[in-house]
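What you see is the complex with one protein chain gone and the rest in place.
Order of writing sets the labels: A and B. Residues in every chain begin at 1.
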Amino acid sequence: MSAVTDTAGPASDGYRSRSRAWRKLKTSHSALAGFAIVAFFVVIALLAPMLPIDDPTATSWSAVRKAPSLEHLMGTDEIGRDVFSRMIWGARASLIAGVISVIMAVSLGVPLGLVAGYFGGWIDQIISRITDAMLAMPFLILAIALAAFLGPSLTNAMIAIGLSAMPIFIRLTRGQVLSVKTEDYVEGARAVGVTDFAIILRYILPNVFAPVLVQATLTIATAIILEAALSFLGLGQQPPAPSWGSMLNVAKNFLTQAPWMAWWPGAAIFLVVLGFNLLGDGLRDALDPREI
Amino acid sequence: MLSYIIRRLAIAVPTLVLVSIFVFTLQKLLPGDPALVMAGEERDPASIEFIREKYHLNEPVITQYVYWMKAVLQGDMGVSLRTSQPVLDLIGDKLPVTIQLAIMALIIAFVVGVPAGILSAVKKGTVIDYAANIVALSGLSVPNFWLGIMLILLVSVNLGWLPASGYESFFVDPLRSLETMIMPAFVLGTSLAATLMRHTRSAMLGVMKADYVRTARAKGVREHAVVIKHAFRNALLPVVTLSALLFGELLGGAVLTEQIFTIPGFGKLIVDAVFTRDYAVVQGVVLCAAVGVILINLVADVLYFLVNPRMRSSL
Partner (left out) sequence: MHRMLLAALLAAGTLASPTLAADLRIGLQDDPDVLDPDQSRTFVGRIVYTSLCNKLVDITPELKIIPQLATGWSWSDDGKVLTMDLREGVVFHDGTPFDAEAVKANIERSKTLPESRRKSEVKSIESVAVTGPYQVQMNLSAPDATLLAQLADRSGMMISPTAAEAAGADFGAKPICSGPYKFVERVAQDRIVLERFAEYWNADAYHFDKVIFLPIPDTTVRLANLRSGDLDMLERLAATDAAGVKSDADLQYAQAIGLGYQGITANVGNGDRSKNPFGEDARLRRAFSLAIDREALNQVVFEGVFAPGNQPFPPNSPWYDTEVPIPARDLEKAKALMKEAGHETFDIEVQVANNPVQTQVMQVVQAMVAEAGFNVKLKSMEFAALLAAQSAGTYQASQVGWSGRIDPDGNLHQFVTCKGGINDSKYCNPEVDKLLDEARKSSNDEDRKARYDAARKVLNEDMPIIYLYHPTWIWALDKKVEGFVPYPDGMIRLAGVKFSS
């Protein structure tokens, strides 16, 4: 897990800066490249049921661990399934795992961070200590333990990843809130009797949005790797359904006899993660008012 | 300053207690009865009962926690359910291995990441800069367990250049030690090198705009002297601070690397312990890791504070 992004800057002032950010994003080569890669995998994953490919779970005893050929573009696996169609279906598992777990982390982490940062006091103490405790445990270990507790399955892996990633968003949001809440316009709103809820919604949340979006994009990248890692340890997607990580888990037993089983899933994880990282980088540059 | 450190350490205490409670409850919730696993294939009822008694597995979770906490406060982390070795001894055995791995990874990351970052900053906007950025981002994106198995396949299996697994202490056989560790350290160092490169680059860019660098340039100091003497020296400090922080992350990242290269370190210890439900080991190791992370964070913050006088007022 990479460190929390350092996008914490002064408040962006409304639409003007947002449209500037959008223009900047559109001219950023890396962001566009990242977007293209991600879009490619998303489309493939969505279209999987409609593509003219083999059933990803159809076995064939006569075609066990066959090298890539015209018939099987990426070869076949240990029980004669077509690796190409498993790759395509596996894209679904990886993307869903990455996105859902981060949505979960964000929707739990941001409110907790808002509350901790805005209200302070004992509630902040409690939330911050729990966050510290979670961040003090190695991320992967926490996810492994959670996944083992929940039982090996894709859903549980997502929950484990989401929970493990949550403290990052708590900390990030809390930090943003702290830097914004003493701004004059917030103090002013409070002075004229605007409710806490309205203040959070109108003044605080918009300032939290940009850094959280950047962090979320980058965390999706990490979450996809983590899902693969958990599946690699046998704790993620379960057979016969494919995921890139679980394909690698099996492939490592056939490295010498069928290396292609390991090439493709690894390469795909690499590409899609690269896509999210590029996109996240581009977003950060576009949304960060400080020029580098 | 001192009061700041003391305050931080004071906060660390409830954090550690929380960590221990968290790990303890999580473990108790894990499906699977350790007594069943430990009793062996025959699962002799007498053995199962004995194990439950001996490790207080029959008692309420809170009582179990109190037993454990009491012992820990007296410096006793219990024994591994699996091998009967004291957990403290296990940690003492494994920690140096992982630290060696982490240090080697850090060295690799430094040697690759820092010069690349400088180069990239100096040549900002050129092909070199782009290329360095792409390589760095790739380093961040490659799943290191995959990189690990691919390297084993290529370097060990196909080429036979380096051993695919094993460990030798540096103080027993330094050559063998480096030979077995270089590949895992490279794998572990990849993403680190990328992170360092990116931070070095942005630190350099920041510094190169500073007045003293401009002044130096204006005085006609040669460009590479400007870069090395003035800019780099000032950019280095935040990078060093960052690496202290990254060191903590490295310990976490070692988990999968050790699993793949069969290195008998901290990470392998804990993963194996989770899977065999070796409670005492999981408990002890996670607590120890948490202490490490908290201390490293503190050191990094103090360092940051020391190199960054502007921060002083905020403490």
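The rule is simple: contacts are C-beta pairs under 8 Å (C-beta built on N, C-alpha and C of every residue); 3 or more make two chains touch, one makes a residue touch a chain.
The shown structure was predicted, so the numbers you read here are calculated from the model rather than taken from an experiment.
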Absent-chain contact - pick from B:75, B:125, B:160 or B:220: B:160
Which residue of A:27, A:195 or A:257 touches the chain not shown here: A:257
Among B:82, B:124 or B:229, residue touching the chain not depicted: B:82
Hidden-chain contact residue, picked from the options B:18, B:38, B:147 or B:235: B:38
Residues belonging to chain A that touch the chain removed from view: 59, 61, 64, 78-80, 148, 151-153, 234-235, 238-240, 249-250, 252-257
Sites on chain B contacted by the missing partner chain, in the whole complex: 30-34, 36-47, 50, 54, 80, 82-85, 90, 93-94, 152-153, 156-157, 160, 163-167, 171-176, 260-262, 264, 268-269, 272, 275-277
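One rule holds in what follows: only the chains that are shown with their structure count from here on.
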Chain B contact footprint on chain A (complex, rising order): 1-3, 30, 129-130, 132-141, 144-146, 148-149, 151, 221, 225, 228-229, 232-233, 248, 251-252, 255-256, 259, 262, 265-266, 269-271, 273-274, 277-278, 281, 292
Touching residues (chain side chain B, partner chain A) in the complex: 11, 14-16, 18-19, 22-23, 26-27, 29-31, 133, 137-138, 140-143, 145-147, 149-150, 152-153, 157, 195, 202, 205-206, 245, 249, 251-253, 255-256, 259, 270-271, 274-275, 282, 286, 289-290, 293-294
